[in-house]
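Below you'll find the structure, written out as structure tokens, and then a few comments.
A single protein chain has been omitted from the complex, and every remaining protein chain is retained in its original position.
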Amino acid sequence: MTGIAESGGVLRFLTRRRNEGRIHWTDVATWMWLISGLILMFGPVIWLGLSSLKTRAALTEFPPTLLPLATKEVRVEGFANPLPLFVVKLEDGTERELAQVRRVGIRARMVDPADPTKTFDVPIEARTAVREVSPAWENYTEPLQRFAFVRFFGNSLFVTIVATIITLIVNSMAAFALAKYQFRGRGAIMAFIVSTLMIPLSVILIPLFMVINGLGLFNSLWGVILPTVATPTGVFLLRQYMLTIPDEMLEAARMDKASEWQIYWRIILPLTAPALAVLAIFSVMWRWNDFLWPLIVLSRQELFTLQIGLSSFAGELNVQWHYVLAMTFVTMLPVVFVFGLLQRFITTGIAGTGMK
Amino acid sequence: MHLLLAPVRWLMHLIGVPLGWVQRTFGMGGMAAVFLAPNLLVFSVFIVFPIGVNVWYSFTGGAALFPAGRVFVGTEQYDLLLACDSYLDPFSCRQDRFWKGVHNTAFFVVAQVAAMVAAALITALVLNREIRGRGFWRAVFFFPVLLSPVVVGLMWKWILLRDGALNALLVSLGYQRIEFLTDPQWAMFWVIFVSVWAHLGFYALILLAGLQAIPHDVYEAAKMDGTPAMRVFWRITLPLLWPTMLVVLVLASIRAVQVFDDAYVLTGGGPGTATFFIVQYIYETGFAGAARNLGLAAAASMLMALVLVVLTLAQLGITAWRDRQEGKR
Partner (left out) sequence: MSDLVLSSIRKSFGTVDVIHGVDLTVTDGEFVVFVGPSGCGKSTLLRIIAGLEACTSGDILLDGRRVNDVAAADRGLAMVFQSYALYPHMSVRQNLSFGLENARMSKAEITQRVGEAARMLRIEELLERKPRQLSGGQRQRVAIGRAIVRRPGIFLLDEPLSNLDAELRVAMRGELASLHKRLAATMIYVTHDQVEAMTMADRIVVLRGGRVEQIGPPLELYNRPANRFVAGFLGAPRMNFLAARPAGRDLILADGTRVPVAVDLAPVAGQDVTLGIRPQHLRPADGGGIPATATLVEQLGSETVVHARSDALGALIVAVPGQVRLADGETVHLAFDPADAHVFGPDDRALPHVETAGA
């Protein structure tokens, strides 16, 4: 009896290390990967956010500061404009905060803000600027006012919303027919739709451009929207989902005198809502982020989507990084917002459908 | 909600009126046609018809946009594209930019896919462990997937500039600055790095789903046998994950062949043609600049399509094979 109990104890001792006890090297590796992932994935975004709040002058500094800093300024009696504040090492070795009145060559004339009658004349190496966090919000407000970014934003919004609505309707209708009707050539149509997966837009740019021109859709947001609304992935995803709706439900509706159109929009659409939501999220992501095709279709600036506007703005000879960074952040914001809201839904949706 | 739905209802009702007539006149078959029509119309006009036209364009020359104005030139465009003394040396080709693009793309596909699969696999393995806050970590790695290529490109460009954050870090550590974006090798490295960064989370999620489909008891049996962690990985995890890995490999390759936008924003194809890829060649040949040549661009895209079709068929084959394997189990 005791022998068995003892060997049980030994076994537990031998296996404990693996289960709960000491830390295994894989645990260390796991956390190292996670932490470096966190830094690598979020670092650039945070850096972008912080940089977008720096003034134009602060952006040219090297090495850059982490936070958007600006020299602190104080109002001093007897001076019309606010004066920049410095910490000055005086000749007697003491340090004082003084405001600079003016700089002459290698010397600067300083004044004590507390007592404006006291002035000092110091070498410029002896002073360092007092800086405080001061976000340059004008990086955001100015391009939105001066340039057409609000317009770009509106165009992107229009394209995204309209394309997504049409995508959902057109694809769900086709999926319904392919899932719930028996007709000759159904398999062929399905195979045909899936096979177009092989030909991405980047392969048919030239003829598609011709078609868009022929239809008079060049330089029209509809030219951006229409070619993208029939996605094979969408049809496929929705059809798979609709196949799980029992046929008896449709038959019950037919007995209830519902027309086929009513069955589609009053029974099928509500019941397909989860799959429609997944497709909607992806459609929003795709259309918001589209670059190459809008770049080809849209040549007039007032029609630019945010992505095109941003890249053309960033591509100008004299890159105004303070504006570019702010607008990049703005462009990113809706997607980040949607992701924050629907994170779990999106990641499980992707894992389930493998689409992107 | 009800108020919001009222116009929708009304609209659907309105659409239903003519459709009711269709259903009475043509029966269920007619309705199937009605439901399919919009999709097939868009498909035909914007995908199928262009595919056909693309073939025709690749055999024509001239500057006209519409087929009527284009002259048949036979395989001239292909001959031009394929005219090379040695395919290993782009500068011995008449279309040296095209071949530079082919070389760069081939290199990119191999390097990026390898790096991507390795990183995604490690990430998936890590996320599959019993870690605290798994949902959060999953989101961390996935989040860049949603960002647009323009945003990704600009964000990294800002970091990699001569006076950017990365160089500041190097200097503070006592190193020299590096011209990340104007040195050809470094530029290619960063194009690959950024593209892995942006898409890693997507493939990690697919692999994670594959990992989670591996039955738990297999691991428990291995644990009972006292199998070391690395051995568990090589002898159990990897073989069972292999079908998913294949799908990821092909999917990643299909995307990598089409590399364009994030690289374009990051480096503009430069320095020189160091990060110049096929899609950029098609874009520039067909649309940018005065000397645009639609026929040549169409021919180039036909060659690219060939690669993509092969890859996609491989993927479909693998998927079918995997389904059969699962059916056997």
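Each chain carries a letter (A and B) given by its place in the written order, and its residues are counted from 1.
The definition used in the following text is that contacts are C-beta pairs under 8 Å (C-beta built on N, C-alpha and C of every residue); 3 or more make two chains touch, one makes a residue touch a chain.
Small disclaimer: the values here were computed from a predicted structure and weren't measured.
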TODO: Determine which of the presented chains are touched by the chain that is not presented, and list them.
DONE: A
Open item on the list: Can you tell me which of A:L38, A:A126, A:V194 or A:I267 touches the chain that was removed from the display?
Closed with: A:I267
- [ ] Determine which one of A:E77, A:D115, A:E132 or A:D256 touches the chain that has been left out.
- [x] A:D256
Task: Interface residues of chain A (partner: the chain not displayed) - done: 246, 248-249, 251-259, 262, 266-267, 270-271, 273
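One rule holds in what follows: only the chains that are shown with their structure count from here on.
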Task: Contact set on chain B toward chain A in their complex - done: 12, 15-16, 19-20, 23, 28-29, 31-33, 35-36, 38-40, 42-43, 45-54, 57, 65-67, 122-123, 126, 129, 131, 135, 137-151, 153-159, 163, 165, 167-168, 171-172, 197, 202, 205-206, 208-209, 223, 229, 247, 251, 258, 260-261, 265, 268, 279, 282-283, 286-287, 294, 297-298, 301-302, 304-305, 308-309, 312-313
- [ ] Enumerate the contact residues on chain A facing chain B in the complex.
- [x] 18, 24-26, 29-30, 33-34, 37-38, 40-42, 44-45, 47-48, 51, 60, 62-64, 169-171, 173-174, 176-178, 181, 183, 189, 193, 196-200, 202-211, 213-214, 226-227, 229-230, 235, 259-262, 264-265, 285, 288-289, 291-292, 295-296, 307, 310-311, 314-315, 321, 324-325, 328, 331-332, 335-336, 338-339, 343-344, 346-347, 350-352, 354, 356
